[in-house]
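Yeah, one chain of the complex is gone here, protein chain that is, but the others are all in their spots.
Then we have subunit A:
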Amino acid sequence: MAAVTPEVLTSTHVEKMKKKKLPKRYWEETEKTDQSQRRPEEEQGKAGQNQNKSTVKEKSLKRKNGESLEKKDPFPGEAPIPQKQLQKFQRGKKCKVPAGARERLKEAIAISEAMSEHAQKQAARYDLLLPEDAGFLEGDEDEDTNTISQADIADAVDITSGSKYFNLHLSQFGPYRLDYSRTGRNLLVGGKKGHVACIDWQTKDLKCEMNVMETVNDVNSLCTLRSASRWLHTEAMFAVAQKRWLYIYDSKGVELHCVKKFNDVLRMQFLPYHFLLATASATGFLQYLDVSIGKEVAAICTKMGRLDVMAQNPHNAVIHLGHPNGTVSLWSPNQKESLVKMLCHRGAVRSLAVDKTGTYMVTSGLDRKLKVYDIRAFKPLHSCFLPAGASCLSLSQRGLLSAATGEIVQVYQNVLGSNPVSKPYMAHRLRGQIWGLAYCPFEDVLGIGHGEGFTSMIVPGAGEPNFDALDTNPYRSHKQRQEWEVKALLEKVQPELIGLDPGQLSKVDQASFEQRHKEQIEALGFDPLAKDKFKPRTKKKGRSSAGAIEKRKRKVAHEDQRDEIRQSVQERTEREKELKEKSNEKKLGNKSTLDRFRK
């Protein structure tokens, strides 16, 4: 960051040779111009008003001989915050004071607006203090970055980072699927022929390894949750979708559960804030397992055939499923039907990925196209044709897209957005077909599972450089993990709150009165506002004969309707009367000379 340009160096050097000069102070004139260059927003934003003020101040400070003795603050007022940073922390639109609002409401709105603005500014200011910057790869002139080999990168970077490029030759039980834990410390690989291994991939420390002696369809590292049994003292659990059932193992490879309600699972997704494991099966069922209490939350029959393409939207926990007929459907556990169904490809959908802001979805299909969708508006943004088609897709935290085309992994930059896909940012050739792709969170690493084992590839600029230790901390201690576990379980979001808009809970429920009334009737089973029927009292001396009762009933029948009619009739007669008077006036023509001034 603090790169000193050679020009500056030479100039200071020369000056030093010439004569002793007073050291420059940062508040002096020349620096001031620098400052104005550095912060154009401030100048624009505060307009001329501020300048006027400062001149007035200067005058008052100046003495008769014209020298200012007091030091002037070179950075008056609050430090300016770039608009872009402020935009990042903007939550919703500003609340407008409705017309005709009472003083109290106005005050409350003003106070809450001021508070949220303050919070936004403080958060934006904190960005300056973030310790790390994102990495990047830059080629020489006329050099494509995608021609730089992984070995070259590993040689060029420091030893720790260089060791992040490695291959695991596991040709026996491949091809492999993989999953990183949420903190990015642990790696889970599962070979099709039953080989499952859990590795601390940075220290290359093997935590457990086994062969389940069955086909493995998918692996998923669940959150680190302590098991109920005390003597196990485990840290992590992971789920393995095997040939028939879903199994849950602890980090030492001990089988904890065999969940027989979940059969023929092909793909799994873990929703970390809801503690839900979503599984898609070959029988067309989408099932949700609450791993904190071990209960099946929902089982949805999608009626869409074999489900082997699945992704989650990390922004709203909606599950995206890709289907052989080219559609992508969105699911929540609260609804038996899909939330949205969109036709994305002409052939079958091969792979899906959703970015972490929940704005973009990237799909690839058998028609060998790669498409980017805006899933807030459900509109395609752009598409491109990949000659080999992409079998696996994965999006990194900072928006790099990796696509497995045959035996080559291609990484694209700036895919999310409206500009079309250009040439890849990086590429890497492997041996054997690629089965799994996953970026490691908070690391510039892409894990690739393929027929010949596993490859960890360095992709500069892929991971989020600054983690939040209260959310996911890769370097957390034992105590911190325990604390986090309790907090996370306490604020487990209920599955009922999953929907397309996660912020809906903070909005005003503007259901109309009729709608709410209808819901109330449905919930209660009767209408609470309904009038009870008129029951005539029984009277004696023959006055409660059927005819008399009927007569009495007729007296009060349709009372409210009668009221309305009476009122409308009255209004009409009044109106007619007025009209009559007016027409009378016209007929008489008793206009005075002053009438022309009337409007």
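A few remarks follow.
Quick note on the criterion: contacts are C-beta pairs under 8 Å (C-beta built on N, C-alpha and C of every residue); 3 or more make two chains touch, one makes a residue touch a chain; residues count from 1.
The rule is short, and it goes like this: contacts and distances are computed from a predicted model.
The complex appears with one chain absent; UniProt names that chain "DDB1- and CUL4-associated factor 13" among the candidates "DNA primase large subunit", "Centromere protein N isoform X4", "DDB1- and CUL4-associated factor 13" or "Alpha-1,3-glucosyltransferase". Across A:L168, A:V493, A:I521 or A:I549, the residue that sits in touch with the chain not pictured is A:V493.
Within the set A:K72, A:R91 or A:K580, the residue that contacts the chain not displayed is A:R91. Note that of A:L86, A:I109 or A:A123, the residue touching the chain absent from this view is A:A123.
Residue in contact with the omitted chain (choice from A:A79, A:L343, A:L470 or A:A548): A:L470. Of the candidate positions A:Q202, A:S351 or A:Q413, contact with the hidden chain is made by A:Q202. Considering the complete assembly, subunit A touches the hidden chain via residues 88-89, 91, 123, 126-127, 130-132, 160, 202, 273, 314-317, 356-358, 464, 466-471, 473, 475, 477, 479-480, 490-494, 497, 502-506.
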